[in-house]
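Rather than the whole complex, this shows some of its chains in their spots.
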Amino acid sequence: MNKQQSATDLTEKIDLATVLKAKNGSHLKLKNPLITASGTCGNGHELAKFFDLNQLGAFTTKGITLQAQPGNKTPRIAESAAGIINSIGLENPGVDQFIAKKLPETAQYNLPILANISGYQADDFVNIAIKLAEQKEISGLEVNLSCPNIKGGGMIFGTDPENVFQITRKIKQVYPGYIIVKLTPNITDITTTALAAEEAGADAVALINTLSAMKIDIEKQKPLLANTYGGLSGPAIKPIAVKMVYQSYQKLTIPIIGLGGICSGSDVIEFLLAGATAVGLGSINLREPAAALRILAEIKDYLKKHQLNKLSSLIGAAHQ
Amino acid sequence: MFKIIANRLVGPKIYEIIIKADKLIEQPQPGQFFNLKVNKLKSKDPFLRRPFSVFDFNPVSQQLTFVYRVVGRGTEILSSFKVGDSLDLLGPLGKGFTLPENKKSLHLIGGGIGIAPLYYLARVLADQQQLSIYLGAETKTELNFFQQKFSELKCSIKLTAMAEKLDFKGTALQLWLKNLPANKADFIYVCGPEKMLLAVEKEALARNIDGELSVEKRMGCGIGICLSCSCQSVESPLTRKRACIEGPVFKLGEVELDE
């Protein structure tokens, strides 16, 4: 395995920085808009074999729960046209082990770390947030109110605006740092939950998590995933994600992290134009571990071609 | 980049693909695998890579060989690749077989396309060690290519098929067990369908025979970032092992074989 060389672009004078800044003044500054999406980037060191992780804008951890979770049975992944369906089911060592073992590993990179947290009830989120509030290495929380793979939790929170509001507020009360609420697209109108998060004091929202989906093994004549249902991600869902970002941008005052199927610089530009302030790279990492580097180069090419020297000027530009 | 220098049918739906690297690649260990991109240009479908174990590697010519069976869309596309096409692959990945210091009698037990990784292992071990190879498949024609390859090595080889009698008629496990009284095993290497792994593991552990097996889990990434290939360790449900990092080769009795 050869580690690709990171291209330093001091000479080019293109400003890729982006600031996730909310009305209330809180903000998170990234040197570029690329954030690894939760659950698709391991702990950092796995991807670091392929490229210099410090080239990223920020790193998001795999979902953390209060107690350790074994995750779902395998098969946990299936493929669909231009997409993948996963039902990992939040396998993780629990927040304490995360702090003790995983966090120090990820913290060695010079990157803002966002801790993606999940729970089975509102108190879980609060208890995790309390523990993580003490960790200086963490730049913010990404509250996953959208994982479709755990029963009794996740999905239910994310589809009821009232619930989104309550949980966000509770976390806000115990966590002084930056809070991103990650929302589910499995909903009639995502702006209702996005607005609820904003009203409860979220500093940003992340759109979107996976779409509820399944595949049937026609030879065995039963669901292919051990868990029956899974979440659809990858290029297949991009047009849905772009639409949700575009639509939410018209109603929200807090910034949006856009994700869903991003594979190229053009895809990133599309999300920025729709109104995203930063973006998440998810499934593409599974296919191409060093994708972030290629995507960064493609973004720069676009900016050069369009004679723009600030990436931030693209944000929301498709609305004019 | 990697150029395809051969991609030919060697059995029923079974292909041998040989790839030449134009820059030095890390020498794979037997049991390690590569993750191959099975589409051309910028098509996003199929999206994921496909994992294949190393069938052979020549460090001098930098030639890497895989043997694969066409079972679905990805392998069908792979079989259509032509000599001269370039291939995008990642690897070597995962943990390979442990090479023994001074074991006396090594048994390699392979079923179906699971025979593929055992050839490279046998080739690496054949000079120093005493090898007995037990291979099984549905039909004789599936074994022809493997038989020919293994027979070039210094080792004893026995074949079985479900559909016809060769050295035996039945499973690779049955063939192995039948020969075990005469031919004691110090260490075994097993590769094949999960059901076969499970059965061989059970018999081996019952006889206190140590060994390793290679699992085939559906993989999302092959590099440890997605947890698709997570296996439950026998010790505890919360101790998980990724087939793509801590495996695909595990000790007998190390992980639950649950499929």
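Every chain is named by a letter (A and B) in the order it is written, and numbering of its residues begins at 1.
Quick note on the criterion: a contact is a pair of C-beta atoms (placed from the backbone, for glycine too) under 8 Å apart; a residue touches a chain by one contact, two chains touch by 3 or more.
A quick note: this is a predicted structure, and the numbers were derived from the prediction, not measured.
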| item | value |
| --- | --- |
| Subunit counts for every protein chain kind in the full complex | A x2, B x2 |
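Everything that follows uses one rule, which is that only the chains that are shown with their structure count from here on.
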| item | value |
| --- | --- |
| Averaged-CA centre spacing for the pair chain B and chain A, given as whole angstrom | 36 |
| Residues of chain B that touch chain A when the two form their complex | 23, 26, 37, 44-49, 90-92, 217-221, 223-232, 237-238, 240, 245, 258-259 |
| Parts of chain A lying in touch with chain B, wherever the complex brings them together | 1-2, 39-42, 46-47, 49-50, 62, 68-71, 73-79, 81-84, 86, 88, 91, 93, 234-235, 263, 283, 285-287, 289 |
